[in-house]
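All protein chains but one are shown at their positions in the complex.
Lettered A and B in written order, each chain numbered from 1.
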Amino acid sequence: MITLTHFLVVSACIFCIGLYAVLAKRNAIMILVGIELMINAAILNFVAFGKYDKLNYGGQVFALFAIVLAAAAVAVGLALILNVYRHFKTINPEHIHELKD
Amino acid sequence: MIESFLFYAFAGVAILSALLLVHIRNTARALFLLFVVLFAMAGLYLFALADFIAITQILIYVGGVLILLIFAFMLSNKELLADLQSTSGRFISLPNWQALVLVIAFLSLMVYSYLSWSQQMPQWIAQSEAKGKMILPTDNNIKVLGFKFMTQYVLPFEIISVFLMMTLIGAAHLSRKESNK
Partner (left out) sequence: MLLPLLAFVLQAALGKKSISGNIALTAIIASTIISLFGVFLPIWNETTLLQKWTWFTIGEHSLHIGILLNNLTALMQLIVCIIALPVHIYSRSYMKGDPGIHRYWMYLSLFCFAMLGLTVSLNLLQLYIFWELVGFASYLLIGFWFTKESAVQANKKAFLINRIGDIGFLVGIGLVYANCGTLDLSVLFNPAEALLPSDKNTGWLTFAGLAFFLGAMAKSAQFPLHVWLADAMEGPTSVSSLIHAATMVAAGVFLLCTVFPLFNSTVLLVITLIGTLTALSAAVFALGQYDIKKVLAFSTVSQLGFMMVGVGIGAWDAAMFHLATHAFFKCLLFLCAGAVIHELAHFKAKTQLDIDPQDMRNMGGLRQIMPKTFICMVIASLSLAGFPLTSGYLSKDSIVISAYEWASQLGGVYLLIPILLIVVSLFTAFYIGRLIFKTFFGSFKYHTVFEAGTPFHEAPKAMLIPMFFLAAGSLFPLFGTSLTDYHSAWIIHALETTTTYPALASAHIFIPVILTGGAVLAWFIGWQWYVKEKYPLSANNPLVRFAYKQGYLDEFNDRVFVKGTVGLSRHLYAFDRRVVDGMTTFFAWFVRQLAVVVYWIDKYIVDGLVNLVAGTTYYIGHLVRHVQNGQLQNYLGFALTIVVLGILYLLIK
């Protein structure tokens, strides 16, 4: 029997791996990938909890919203990364520490 | 029994691929590993009886986001490629251990709290379990979701569609070649 806790632990693992990628990676694209992993972990939580909400279907609906938002985030994020690269000639976030032009 | 085995298999594939993903050097390979992770995640959604979400996950993520990432990665200029591939030379570079410690602490905290709370689920879950108001494998999720989007969630749906268009325009604006400069 697969309980809610199973889903939660798995999503926690995926979330932390994504978090690690965001914190430790020296590459903006990998950071974006980490964010995707974290969003996926969140979606997993949504659908896991949504299983118990037949009345509103809130979990699944917001999981869909989250997927759309993630897609939008990736699109904008990639555009930003390209722009940042054009400006700083690097996508290592360690070297990008200026807000000014 | 076979259900549990499949669940653990999908979960194992997802977690192991994700682990491999974060410490692989080659960004292109990492992106393909992300492909695997997303598939495994989609499989996990099925266990939560969210078949439409799983399909959408594969359609949007695998078909859209991942393709976008790989395209962006491959279509970008050579310097960017070299820059991407030469990064993170060591398995654990110096600032990474801090992140690792932090992440493990966070994970252990979450897992600990989940396990300690597993005996006392929120009340609405217990109620719906007791009343049998759960999504069942026999339900037609797609039909219900369609109704829900057009009735109960029509406002968020519209907002999200507008938002999606804004982001697409914004992304296109941001990533254009600045030839007018």
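Criterion: a residue touches a chain if its C-beta (ideal position, glycine included) is under 8 Å from a C-beta of that chain, and two chains touch if they have at least 3 such contacts.
All of these numbers come straight from a predicted model, not from anything done at the bench.
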* May I ask which residue of B:S113, B:N140 or B:S161 touches the chain that does not appear here? => B:S113
* Structure fact -> Touching the hidden chain, out of A:L4, A:A24 or A:L37, is A:A24
* Pick out which of B:Q98, B:Q127, B:N140 or B:S161 touches the chain that's been left out of the picture. => B:Q98
* Structure fact -> Omitted-chain footprint on chain B covers residues 95, 98-99, 102, 105-106, 109, 112-113
* May I ask you to list the residues on chain A that touch the chain which is not drawn? => 19, 22-24, 31, 93-94, 96-99
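As a working rule, only the chains that are shown with their structure count from here on.
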* Structure fact -> Rounded to the nearest Å, the gap separating the Cα centres of chain A and chain B is 6
* **Residues on chain A engaged by chain B in the complex (per definition of touch)** => 1-10, 12-21, 23-27, 29-30, 32-34, 36-37, 40, 43-44, 47-57, 59-61, 63-65, 67-76, 78-83, 85-86, 89-92
* Asked: Which residues of chain B touch chain A in their complex?
  -> 3-4, 7, 11, 14-15, 18-19, 21-22, 27, 30-31, 34, 37-38, 41, 44-45, 47-50, 52-53, 56-57, 60-61, 64-65, 68-69, 72-73, 76, 79-80, 83-84, 87-88, 93, 95-96, 98-100, 102-104, 106-107, 110-111, 114-115, 118, 121, 124-125, 128-129, 133-135, 139, 141, 144-145, 148-149, 152-153, 156, 160, 163-164, 167-168, 170-175, 178
